[in-house]
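Apart from one protein chain that is not included, each protein chain of the complex appears where it belongs.
Labels A, B and C are assigned to the chains in the order they are written; within every chain, residues are numbered from 1.
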Amino acid sequence: MSIFALSRVKSPWILHYDTGGCNGCDIEILAVLTPRYDVERFGMINRGNPKQADVFLVTGPVTKRCRERLINLYLQVPEPKVVVAVGSCACDGGVFRNMYNVENGVDKVIPVDVYVPGCAARPHQIIDGVVKALEILSKKTKENIELPEYIKERFPSLNDRRKVLEEMRKR
Amino acid sequence: MASESKNKTREIQIKEKVYTTIPFGSQHVALPEPIKFIFDTENEIVKEIKFDIAYVHRGIEKALTTMFDFRKAPYVVGRVCGICSAAHTIPCAVVMERAIGIDREIPDRAKAIRMIALEINRLQSHFLINGHLAEVCGYENVFMHIWRDREMIMDLADMLFGNRVQYDVVCVGGVNRDIPKDKERVLLDKLNEIEKSVEFMEKIFTKDRTLVSRLKGLGVVSKEMALEYGIVGPMARASGVKTDCRVEDDWGLYKDLGFEMVTMEEGDSLARCLVRVRECYESIRIIREAIKSTEEGEISIKVTANPKYEAVCRNEAPRGELFYYVKGTGGIMPDRVRIRTPTLANIPILPEVMKDVSYNDIPPLLMSFDPCIACTGR
Amino acid sequence: MLKMFLTSVLNLFRKPATHLYPFEPYEPFEDYRGRIVWNEEKCTFCMRCEMVCPPGAIKIMIMEDDTKRWLWNPAQCIYCGECVRNCPFGALTQENQYSPPLDKSNKRDWSEIEREAERLKLLWRERLRKKSQAKKSS
Partner (left out) sequence: MKELPPEKGIRNFSVIETTLEKIREKIREIYDPKKVHYIGVDAYDDGNKMEIRYWFLKKESNVVLLVKAPFDYGEKVPSISDIVKPAFVQEWEIADLFGINIEGRVENFFLTPESPRAPLRRGDKLGK
C-alpha cells in the first residue's frame, strides 16, 4: 500500500505532550500543522484528548515530574497506537543526558516505535517520522500489543491497570 | 472563642460549597508546554489561583558546573528554551567572556552578527505568540496567516545559521559563522516582505473588531503594579515602564545604532500584543542597520584562559530581561551559574491579574503574558 | 465588502503556500547543519571530537587488538557542528541532508556503547602503561 492510499484509509489524530524539552520541537510540531507543511493533508488533527488519538508525539527528555503524567497519557490512548519520539532529547536524552532530574529519553519509560533525530527536528523530519509511524500503525492490531516489562510489572492485569488509572485521576 | 471557630468552620463549609476547582494543564490543547494552574472559581469567576511551574526542571544550572566546560556552555543553554535560543546563548557567551576578561576585545562584526541572530529570534518569537494568541481567542484564520508569514523568518534563520530553531552561532570569543555578501542581499530583500506582513499583523490587531473587543481591557496591569511586581519585557513596556536591557547593558552595538523603545500606557492584553507587533519594526530596522554598519572581517578571537572572575550580563530576550551570573575559579568549569529567566519575573503577578476574571478569558490573558515554561523550569 | 470579494477572487489564482513535502522533494539550504560524515583515511583518532561534543554523541572505541572504531549516534547528536570546527585534520564534514527517522531495528543502544567504550578505554590505558614500563626496564 502506498503512503497516499494509506493516509486515505486512515485519518490518524495526533496527541502531543512535552515532557520537559526546550519547546523547539513543540513549535516545529505546531509549524507542521500550519499552511506551509499542512499535515492535515494526511487527515491529521492535533487534539488534546488522549482518548481520540492514534499517534502520540512525545518531545523532551522526560523529567521526573512528567514521568507519571506520560505513563498516564500513554495508557489512556486506545490501542492500536504508535509513539513517536521527536527530537534528540526524546530519543536518547540529547544534551540533557545524565542530568539529575532527567530519565534519558522516552523509551526508558514507555515503548517507542519511531525515533525522529534532530535538534530541533525539522518539520520535514517530523513528517517523515509520522509517515513511518503510519506504516507501523497499519500493521498493528488490537491483538498483537507488546507491553514493555516496565508497564507489565506495574500493572499485571487489565483490572489493575484500570484501578491504577482511577487512582491517578483522583490525584 | 468558641463562636469564632464555629464561624470559621462555617466559612470553610461555604467556601467548599461555592468554589469549583478547575485544573488547567499540565496537558492541554491551548498549551504546547507543561504548566499547571488550579483555579478555584465561583460561577465562572476565578477567585484563587495556584500554579505549578516545575514540570520542566532538568537541572541545567548544576550541569553547567559539573558536566560541561565553559566552551560547551552556550550550546547547552541554547536548549534551555527553543523559542528564545539565541537570547540565551548570547548572554551566556558574554558572561563567560567577562569572567575571562576578554569582553572588550570582541570584534564589531561578531557583535553585529549576534545582534542579527537575537533580532531574528525576537521576530519569530513575537510572530509565534501573536499567532497563538489569535488562535486561543478562537480566530484560527489569523493564526494560520501569521504562522505562514513566520515561515519566512524561519527560512531566513535556516539560510543564515543552518538551523531553524537552534542557531548555535554564538560561541565564547565571538561567533562561528559569518554572513557572506550574497546572503546579506537575500536577507535585506526578505526583510521588506516581513515588514509587509508586520503591517498586516498591526492592521488586524488594531482594526479587527472581534480581536480588539476580546482583548481590550482584559487583565489590566497599572504602572504602579508593574513596578511593584518588577515585571519585565513587553509586558512592562505595555504598562508604560521604560525598561529595555538592550540599551541598559553594553554587549551589543544598540546604543550606536540609535535604539527606540516601544512603550504603551494602557497595560491590557491588547497593549501587550501591540507592543510586540511594534517591536517587530524596530527589530527589522536594527537588522538593516547592523548589516550596513559593519564590514566583513574578523568574527572571533582565540580564547586561551579559563573564567576566573565574577560577572553578570543582562540581555533582552523576546520575553524580557534575562540575567546571567557566573563565578569562575580558574578551572575549566565555573563554580556557580545562575540563570534568571524573564518568565520567572512575570509569574508572581499572574495570580494577582487573574483574580476576578471570567474563566473563559483565562487562555488569552495567559497567552498575552507569553509564559515560557521551559525557561522557567530550566 | 467589495474589497473582501476582490481578495478572495485574487486568492483563487495565487500559488498555494503549502509545500507538498513527501511527494515533492525538498532540497535544504546549502549550509544546513545536517549529518556528520566521517572520513576514515584522514582520521588519526586524536579524540578531539569526542572531547568537544556537548551531548557526548561521538564515541571512539579502542578494541583489544588496538584497532579503532568511530561511532556517532544520530539520535543523540544536537547538530551544533562543534566537532567539525575542532577537527584538526578535516576528517569530519557536515552534510546538508537531515537524518532519516529511525525505528527499533536500526537504533543503537547508546548507553551500552558508552559503557563498553569506557571499559575498553581503561584496558587501553593499562596496556599503554605496561608498554612504557617495559620500555623503561629494558
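We take it that contacts are C-beta pairs under 8 Å (C-beta built on N, C-alpha and C of every residue); 3 or more make two chains touch, one makes a residue touch a chain.
Since we're looking at a predicted model, the values are computed, not measured.
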If I'm reading the header right, one chain is hidden. Which shown chains does it touch across the whole complex? A, B
Among listed residues B:P32, B:G59, B:G233 or B:P318, the absent chain is touched only by B:G59
Tell me which of B:F24, B:Y229 or B:Y254 is the one touching the absent chain. B:Y229
Touch criterion as defined above, residue of B:E248, B:E265 or B:E298 at the omitted chain: B:E248
In the whole complex, what residues of chain A lie against the chain that is missing from view? 63-65, 100-101
Which residues does chain B use to touch the chain missing from this display? 53-54, 57, 59, 61-62, 98, 101, 103-104, 224, 227-231, 243, 248-249, 309-312, 314, 321, 323, 325, 327, 336, 338, 340, 344-345, 347-349, 377
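The rule is simple: only the chains that are shown with their structure count from here on.
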Is the C-beta contact count larger for B-C or for A-C? A-C
If you average the Cα atoms of chain B and of chain C to get two centres, how far apart are those centres in Å? 30
Between the Cα centroids of chain A and chain C the separation in whole angstrom comes to 24
Shared-contact residues (touching 2 or more other chains) in chain B: 75-76, 79, 148, 151, 163, 166
Could you list which residues of chain A touch at least two other chains? 35-36, 94-95, 119, 122
Sites on chain A touched by chain C in the complex: 3-4, 35-38, 41, 88, 91-95, 97, 104, 112-119, 122-125, 127-129, 131-132, 136
Touching residues (chain side chain B, partner chain C) in the complex: 68, 71-72, 75-76, 79, 148, 151, 158-159, 162-163, 166, 168, 176
Chain A touches which residues of chain B in the complex? 26-30, 32-34, 54-60, 62-63, 67, 75-76, 78-83, 85, 128, 143-144, 147-148, 150-151, 154, 163-166, 372-374, 377
